[in-house]
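One chain of protein is taken out of this complex; the other chains stay put.
== subunit A ==
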Amino acid sequence: MLRYIVKRLALMIPMLFTVALLTFFLLRVIPGDIVEVKLRADGGNVSQEVIERERVRLGLDKPLVVQFGDWMKGIVTFDYGTSMWTGQPISREIGIRLGLSMQVAVMAAIVAVLIAVPLGTVSALFRDSWIDYLVRIVTIAGLAVPSFWLGMLIILGLLSLFNWSPPVTYTSFFTDPIANLSQLIWPALAVGYRYAAVVARMLRSSVLEALQEDYIRTARAKGVFERLVIVRHTLPNALLPAITVIGLELAFLMGGLVVTEQVFNLNGIGRLFVEAVTRNDFTLIQTLVMMIAVMFAVVNLIVDLLYGVLDPRVTNQ
């Protein structure tokens, strides 16, 4: 197992290097200059000389290969540099927002699992009954309705029913759990609903598939109680593909809640990403892309390791 993990970690290096290379050079192809946006926005009358001086200060005058080399050196030594927009260390810019994004992602995942596992299973067990149709309507609606739109409905609903809207600044769970949850539960619900729909549909189809397997027929023929057939034999096998989806969605949510974060005014990684792209803040975009790439790689690895736990055959192979 340890050898497997080491091998997987080693394979990440060329993958991450390719991501870094593509991100760095593609960003330089896109037209736009952060210095102009920063110094000349809203009519700032600064001379070309000042603009050039700022470019030099930010290292934008250096050859691309040198800039890439500097960045790589920083990545290896965990020095991600400073944001070209704020001048603050990137680790600080990300650190402020990462806690919030992770919490929303985890809460959404919990909401999703709590909804999806019973719904997906029940839907498969009562295939083509009214229960199945109802669950399918609910899950298809979840796929069709964008999370941000649901988020807007939630806010408008809260406003019209209670004349109240969620808090607009983040409070850590450990400082004030009530304030924290009263802000984050709503985006978690909005995102979790769509997330649940994806997982429930995947689970329904894998439960249906598992129910056709020989071992289920054997278990039933041996007279095993139906509940045990479902809980001990069907679900563990059906969960494998669902876990892949849960893992990938979780990684996506860390930086992908772009519009939902705007709607709920969440100071998360998604919003930071959009702002960085809007301003062409190269150093910040590069680091964020790398961070998300690492997250996907790690989550994938964790999912693969979980496969081994749920299905010993995978480990044996």
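By definition in this document, a residue touches a chain if its C-beta (ideal position, glycine included) is under 8 Å from a C-beta of that chain, and two chains touch if they have at least 3 such contacts; residues count from 1.
Please note the rule applied: contacts and distances are computed from a predicted model.
Set against the options "Circularly permuted type 2 ATP-grasp protein", "ABC transporter substrate-binding protein", "Pyruvate dehydrogenase (Lipoamide)" or "Methylamine utilization protein", the UniProt name belonging to the omitted chain is "ABC transporter substrate-binding protein". For the chain left out of this panel, the touching residue among A:16, A:50 or A:72 is A:50. As for the chain not pictured, it touches subunit A at residues 30-34, 36-48, 50, 54, 57, 85-88, 92-93, 96-97, 155-156, 158-159, 163-170, 262-265, 267, 271-272, 275, 277-280.
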